[in-house]
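Missing here: one protein chain of the complex. Every other protein chain is in place.
Up next is chain A:
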Amino acid sequence: AMEDVSAKFVSQKISRTRWRPLPAAALQPPDLFATGSWDNEDNRVSIWSAGDLGNAGLNGEYHGEPHLLCDIQHNGDVMDMQFLDQERIVVASSTGTVTIFRHHQNNQTLSANHRWEKAHYHVDQDTSCGGAACTGVVCNNPEIVTVGEDGRINLFRADQRDAVRTIDNADSSTLHAVTFLRTTEILTVNSIGQLKIWDLRQQRNEPSQIFSLAGDRVPLHCVDRHPNQQHIVATGGQDGMLSIWDIRQGTMPVSLLNAHEAEMWEVHFHPSDPDHLFTCSEDGSLWHWDTSTNVSEKPSFLHQGGRSTAYLSHSTINQSVVSAWLSNDPTKDRMEITNLIPNQTLSVNSLDVLGPCLVYGTDAEAIYVNRQLFA
């Protein structure tokens, strides 16, 4: 319910929000998250505590609004960021630089731990002019993959000074996002509606597979992979469309689902409950896509006032498969989708889900924490 959401106005436009990963076998909900800002004269990377656990109520819920633990100046817009481990965050900058920041928990400070200056850059015919925005980063400790407006793919190791592998001109258009498909394979999306698989073991500087949207080549802005069924991939496009792809077959998306009215900036499967998926958009909405239960037996928690709830039928092309994301039985297969933020006007740039918790940040300079997603 809305009452479980706490908001804080932070006097900076938020481009990214990320929960700190939980240690293995942790039972508590996540308590710390990081944010990055954009379009400020002075941009910052900040670490927040989600709220006070201590004096809380009976069932160990958090109370109060998020409060700032520490922050550090960041050169350029924060374009993307990702926790490498419990202490280190990798941040992609609009200047093309990639920085690892370390969060020192004993004295609550942040410091730059390692930096790859101009990991992404444009080269003019004669002179090298400025960096190119690094648009996406993904980590699989100790490996870090970054992509950028320069169409370049970099593979770094957290402990090595130089890039392990660089694919120059990997893409002729802007690469908008990257994620790991498997340990050695990555997925990228670009500004001409293509989803590509790259096998980093191969020395060829070419993708091993290219998928693309039919018709107008609508740019893709975000990508996520199903945590358990690796062949299921979700992407979000400039027109707000959610595409579900089965990368084992075909070159086109299995289904196209429409909810947002403008750019979809992020898409995330719930990491431990992947029947749920979350997307946010420039249009100021954040949708919760739920394929977990049959609609007829649905508990009523999603029907509360103020929310708009709709049912969508898959327009599926493919048969087969156990996953609700790919199946196409029109009687059973209905997805419930809910906008978690009615009446927001400015863009929701980022979201992250972990356990029962959701955190998101907006261009209205506010961060929101929802601690009871599945209440």
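Note that a contact is a pair of C-beta atoms (placed from the backbone, for glycine too) under 8 Å apart; a residue touches a chain by one contact, two chains touch by 3 or more; residues count from 1.
The criterion applied here is as follows: contacts and distances are computed from a predicted model.
Colleague: Report the protein name recorded by UniProt for the chain absent from the figure; options are "Nuclear pore complex protein Nup85", "Two-component response regulator", "Transcription initiation factor TFIID subunit 5" or "Leucine-rich repeat".
Modeller: Options "Nuclear pore complex protein Nup85", "Two-component response regulator", "Transcription initiation factor TFIID subunit 5" or "Leucine-rich repeat" narrow down to "Nuclear pore complex protein Nup85" for the missing chain.
Colleague: Based on the whole complex, identify which of A:D31, A:D71, A:D246 or A:E263 touches the chain you can't see.
Modeller: Reading the full complex, the residue touching the unseen chain is A:E263.
Colleague: Any idea which of A:T17, A:S191, A:S243 or A:T338 touches the chain not displayed?
Modeller: Answering carefully, the residue with contact to the hidden chain is A:S191.
Colleague: Taking the full complex into account, what residues of chain A touch the chain not shown?
Modeller: With respect to the unshown chain, the touching residues of chain A are 9, 11-13, 38-41, 77, 79, 94, 122-125, 129, 132-133, 135, 149-151, 169, 171-174, 191-194, 207, 210, 212, 214-217, 219, 238, 262-263, 282, 343, 345-347, 363-366.
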